[in-house]
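Pasting a structure here, questions to come.
Missing here is one protein chain; the remaining ones are kept as they sit in the complex.
All chains are identified by letter, namely A and B, in their written order; residue positions are counted from 1 within each chain.
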Amino acid sequence: MNTNPNRRYADITGRALLYAVLGIMAIYYLLPLALMIVTSFRSMDEIRMGQLIDWPTQLNLDAWRIAWSEAQIGARSERGLQPYFINSMLITLPAVAISTLMGAVNGYVLSFWRFRGSNLFFGLLLFGCFLPFQAILLPHANVLGRMGISGSIAGLIFTHVVYGLAFTTLFFRNYYVTLPGELIKAAQLDGAGFWRIFWRIILPLSTPILTVCVIWQFTQVWNDFLFGVTFSDPSSQPVTVGLNNLVNSSTGERRYNVDMAGAIIAALPTLLVYVIAGKYFVRGLTAGSVKG
Amino acid sequence: MSESKTADLTSVAMTPRRNSRMGDTLAYWMPKLVLSPTLIIVLVFFYGFILWTGYLSFTNSRMLPSYDLVGWANYVRLFNNERWFVSLRNLAVYSVLFIVICLAIGLSLAILLDQKIRAEGALRTIYLYPMALSFIVTGTVWKWMLNPQVGIEQFVRGLGWETFRFDWLVDPNFSIYTIVVAAVWQSSGFVMALFLAGLRGVDDSIIKAAQIDGASRFMIYTRIIIPSLRPVFFSAFVMLAHIAIKSFDLALALTGGGPGVSSDLPAIFMYQMSFTRNQMGLGAASAMIMLLTVVAILVPYLYSELRTKKHEH
């Protein structure tokens, strides 16, 4: 294609510039994580007596061990972030699955099966995205109490599904309106029903948006602190509450190396989801080229 | 975005064909049946609670909800509170900058990443990962980096630029911008992911057709591709506005609303009044004002987006 040498030269500079920009942005995103990792390897003596930000003099893994399984958090008998971690898994996986599936079905109805008032419904739902959660904590606690699930994992799953639906629905609805309508029309002529069209035609086309939605929901639920702290009891506290308990002490001494290690440990599942989900973006590309 | 564009889609937003078999009655009700759990949730957990908060804002609730009405007293107190105005102004500055910068960075990164980049997977994960970290601890790290005496300012001076200044964190006039910097760091990667998913959904045939017509790459992006991403802009905007309005952990961890109350935000104000300062009535009033502000600004936009009834492509 590039028969003109000047043009090829410009292309090479362009590529170099492109990589430079992407690289600089990568540094901006990586800097805080790098600082956390570096700090987690330092000893508290180094941090207290030296600079807050500095290279470690030796590779000290104590902080990681302490954060995971040794730190005494409150007066609990289990130590470290471990038990909280399991709670977070038990809350996040069902909450993400249920809210994503409900969002997909809602989005499917709102884009292909419109009825009088369906747009109004979507508008009402959308507005719910902007509800300041701090304002609804107490009535929600009361309702959870009446339902008999206050303080339980089930209560937290329910809460995350309720307040996640607005977003999952939005994601799917906005994706489905870009799909061509004949897909459905043809299937209907072939006699396929509501659910059959959804499972066989719509869902297989949804990979990119499923990825986006799962990333969003997983992040929201896993990193949630406000609901996790307010609606949990000692046996159901998620990892963000554990992390908060580990790092935030009012009048106790602080161990920044343990704080940093704990924060990275708490983030590992989300990081893992991002690495895996990235692959599906690429698959979504191939899926996308099929449609239309 | 394809040949389907020309197709007649009026029958697509369909109600089932009208013949009177039983299966069709079910098919007629099925969509509504499917939406009904969500409808109940929306009515109770969204609007029911908003009404409840609205009622509380007219009561003298202090530590726990009480139901003794006091008229507009809480609103009067709210609008005599200087801190409230500081927090409202901060929210305006913060959310505009945050949303605009995130959209700009997110779209640019997505376009750049879409140029058949090597190591795309790694870069994508790097841009996305900040969303994974909760601000309980990243707030501390940002605080160190932005602190003029231990962070970036010190580092650059160490490199030899002795007069370099970056002390926004400790300057009451600039502290709110440091929250923007950290918030953009956290959320722009997700916006990039949204746009990337959108870009990958754009049909190649149209782009090829435009190329054959001799359109430049810049033209293809500005005239064809970016306009087709309109639903993505909408999702991203709603998501970012949601984050901005609720920004709470971030501001608390990074500046704690300070120096002084210079980087206070309405969510912090509301939370403190409701739960730690035993002024629940006042907290409820601030929540209502926040909601009304959101209604005034967002509803016109939501409305205009939702009016686009047909499948667009």
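Assume a residue touches a chain if its C-beta (ideal position, glycine included) is under 8 Å from a C-beta of that chain, and two chains touch if they have at least 3 such contacts.
The definition used in the following text is that contacts and distances are computed from a predicted model.
The listed choices are "Pyridine nucleotide-disulphide oxidoreductase", "Fumarate reductase iron-sulfur subunit", "Probable sugar-binding periplasmic protein" or "succinate dehydrogenase"; the UniProt protein name belonging to the chain that is not shown reads "Probable sugar-binding periplasmic protein". Across A:141, A:187 or A:203, the single residue that touches the chain missing here is A:141.
Listed for chain B, the residues touching the missing chain in the whole complex are 52, 62-67, 77, 80-81, 83, 143, 147-150, 167, 169-170, 172, 175, 252, 254-262, 271-273, 275-279. In the full complex, the hidden chain is touched by chain A at residues 44-45, 48-49, 52, 71-77, 137-139, 141-142, 144-145, 150-151, 229-231, 233-234, 241, 244-255.
Here, only the chains that are shown with their structure count from here on.
A separation of 14 Å divides the Cα centre of chain A from that of chain B. The part of chain B that touches chain A in the complex is made up of residues 1-4, 7, 9, 11-17, 23, 27, 30-32, 34-35, 37-39, 41-42, 44-50, 52-53, 64-65, 105, 109, 112-113, 115, 117, 121, 123-134, 136-138, 140-142, 144-145, 150-151, 155, 185, 189-190, 193-194, 196-197, 200-201, 203-204, 231-232, 234-235, 238-239, 241-242, 245-246, 248-249, 266-267, 270-271, 274-275, 283-284, 287, 290-291, 294-295, 298-299, 302-303, 306, 309, 311-313. Listed in rising order, the residues of chain A touching chain B in the complex are 18-19, 21-22, 25-26, 28-33, 35-36, 39, 51-53, 102, 105-106, 109-115, 118-119, 121-140, 143, 162-163, 165, 167, 169-171, 174-175, 177-182, 184-185, 188, 193-195, 208-209, 211-212, 215-216, 219, 223, 225-226, 240, 243-244, 247-248, 256, 259-260, 262-264, 266-267, 270-271, 273-275, 278-279, 281-282, 284-285, 288-289, 292.
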